[in-house]
Each structure stands twice: as structure tokens, then as C-alpha cells.
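Handing you a structure now.
The other protein chains are all here in position, but one chain of the complex has been omitted.
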Amino acid sequence: MNKLVKKTLITAVLAAAAFALYYNFSLLPGYQDLEKGISDYIITYGLHDTGSLNLITAVLYDYRAFDSLGESTVIFGAVSGIVLILSRKMLPVSSKGLSFIVKRTLGIMTPFIALFGFYVITHGHLSPGGGFQGGVILAAISIIFSIVYGSAFDYRRYSPQTKTVLETGGALTFLVIGLAGIVMEGAFLKNLGFLTAERGTLISAGSIPYINIGVGFKVGAGLAIIFYSMIQKTFEEDF
Amino acid sequence: MLTNLIFIILFMLGFYALIMKTNLIKNVIGLNLMEAAIFFWVISFSDIGGEVSIHKFGETMGKFNDPVPQALTLTGIVIGASTAALLLTLIIELNKFSGTIDRDQIEELND
């Protein structure tokens, strides 16, 4: 009974809050009528300023690159924290996998998945995509490996140490490009002018592709580390 | 407006799951639902029916959608993913200690 009362009460409060919010939000003018000083500026001058065709990438890695630095630092910290919380002395691994057919099929598909991941990372300034998205695809390869071939396979290929080195390397790339901005352009994380090339080519848009590559490796390695820390428990029974 | 309605319903459902459900994983799902509702709202509200804000070679483009909310949302998604991973990690750890992921059966989490 007590529980039911609580439930009804909470539901009523939430419904009232929802109603108030809805009423409030319906007063918002449509998006066209809103003040949009910034977005107009970016749409007009974004390509000119950064050389990146993808304006979202221009915002992420150039105008607001500091936010992206903070964001990749958040992943870095979360990975360190998860490793700290779930750390064991030895990583239990399993060499069991799925059936032969699945293994073979995946063996054929893996290079293409990797290629797609690298494509998304390196073309972040030209087409939809970028470091985070491509990094997630790269991390998926590692996860698929451990499901299909058993975690021992992936463990032997890319040991946790390698992944940690990749992750820290990615973070360092971002930081070094930022610091190079101070030395060469006079502001932290400013787009490096000497790297600019013809617009629309693969290596253009200043330092954006390099930041993308750094972030891509960082996110890929970081997510793989998170996955491996989490599955350890599952494989203890195999030992 | 339909967008606002969907946003608020999703948000409140997530909030309800966060505070009322006793299963900790469901709480995480509720939290993620709240975040997802906001991101959905941000993206769909800033959609003015223009093109995706990516230039194409040698073409003059029509009206663009505002790229800033999309960039902010990307950052928000990454933060949401990190927190979800951290929360699930803590739940795994807690399950090891107390053998349950039910809030009601773990003392001191009842409030």
C-alpha cells in the first residue's frame, strides 16, 4: 500500500512537471525566429576559416577544440577509473569461440571493417564522421574478435599494454597539436596554418585530420579497454 | 509541437525509471533515456529543414542546419557513454560484493 501511494504521488508530480514543461516549451518560438548569431557566422565563414567541408567537424575540432580536448580527457579519465575499479592481477582469457563458419566469415570481413573505420576517421573533415565515430568502429573490431575467436586471440594480438600505449598516444597527439598552436600560431589549439592545403583534398583543413586520427585511436583503444575490463568476470569460469 | 511532447514524455519516463525502478541497470537505462531525450530534442528542434551542414565540392548549397547544437550533442553523447560505462562498472563490482543488483535488497540504497 505504502509503495502504491508513493508510486501514485511520484507519477502525479512528474505529470505535473511534464505539463508545466510542455506549456513552457510551447512558448518557445520556432527555430527560425531565434537569435542565431553564431551559427550564421559559422555557415558563412566556416569553410573559409578552417578549410573543413564538414562544418560540424569545424566546430568540434577547430572553433571549440578545447571542448573536444576536455571530452577526450573525460574518456581518458573514465578508462583509467574503470581499469582502477575492475583491476585484477591476471587477465583471465578464453580461447573458446564460435563455430568455424563464423570465424572464417569474420576473417574475411575484418579488413573491410577496419578500412571503413580508418575511412571514417581520416575523412572527418570531408564527410560525416570523425575521430569519435571511427574510433567506435575500430573498438567494435576488438569486441567482435573476442566474441568470435575468444578473448585469448585478441589478448595475444593487442595486449592491454599496446592498447594503453595507443590511448595515451592519442591523447598526447591532441595535446601536442594544441601546444604547437601556442608556439606557431600564438594561441592554444589554433589551426596550424602551415598544414593547410587545397580544400576538399584528404590532407587539408590544417591540423583537423591529425586531431581526428589521435582522437580515433584514443577512443578505439579506450572503448576496447573498457570492454575488456568488463568481461573479465565472465571468463573466469573457463579457467 | 510534437517534438516537445515526445521529448517531455521520454524525459519523464527516464526520470521515472531512474527514481522508481529498483533494478540498478534499469536506473542506468533511465538515465540514458533522459540524456537521449534531450539530444533528440536538441537535434530535431534545431532542424529547420535545411541541408546537413557539410559543403560539397563545387556546389552552391542551400540553407544549412545549425551545426553548433549537433556538435554540442556529440560531446554530450560521449560524456553520456563514459558515465554509463562507469556506472555499469560500479554495478558489476557491487554485484560481486552483495550478489544482487536490486536496490531494495542492498541496504542504505533505499532512499
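Chains here go by letter, A and B, matching the order in which they are written, and residues are numbered from 1 within each.
In this text, a contact is a pair of C-beta atoms (placed from the backbone, for glycine too) under 8 Å apart; a residue touches a chain by one contact, two chains touch by 3 or more.
What we mean here is this: contacts and distances are computed from a predicted model.
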Ask   = Which of "Multisubunit sodium/proton antiporter MrpD subunit", "Dipeptide ABC transporter ATP-binding protein", "Ion-translocating oxidoreductase complex subunit D" or "Peptide/nickel transport system permease protein" is the UniProt protein name of the chain not shown?
value = "Multisubunit sodium/proton antiporter MrpD subunit"
Request  = Return the single residue from A:Asn24, A:Thr105, A:Ser159 or A:Thr201 that touches the missing chain.
outcome  = A:Asn24
Among A:Leu14, A:Leu47, A:Ala65 or A:Val215, the residue in touch with the chain that has been omitted = A:Ala65
Ask   = Which residue among A:Leu98, A:Ile182 or A:Ala197 touches the omitted chain?
value = A:Ile182
Task = Just the residue numbers, please: which parts of subunit A touch the chain that's not shown?
result = 21, 23-24, 27-28, 31, 34-39, 41-42, 45, 49, 62-67, 69-71, 73-74, 76-78, 80-85, 87, 164, 168, 171-172, 175, 178-179, 181-184, 186-191
Ask   = Residue-wise, where is subunit B in contact with the chain that is not depicted?
value = 18, 24, 27, 31, 34-35, 38, 42, 45-46, 68-69, 72, 75-76, 79, 82-83, 86-87, 90-91, 93-94, 97-98, 106, 108-109, 111
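Heads up, the rule we're going with is that only the chains that are shown with their structure count from here on.
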Key: Complex interface listing, subunit B residues touching subunit A   = 1, 4-5, 7-9, 11-12, 15-16, 19-20, 45-48, 52-57, 64, 66-68, 70-71, 74-75, 78-79, 82-83, 85-86, 88-90, 92-93, 96
Remark   = Residue set of subunit A touching subunit B in the complex reads 7, 10-11, 14-15, 17-18, 21-22, 25-26, 28, 31-32, 36, 38-39, 42-43, 46-47, 53-56, 58-60, 64, 67-68, 71, 74-75, 77-78, 81-82, 85-86, 127-128, 132, 200, 226, 229-230, 233
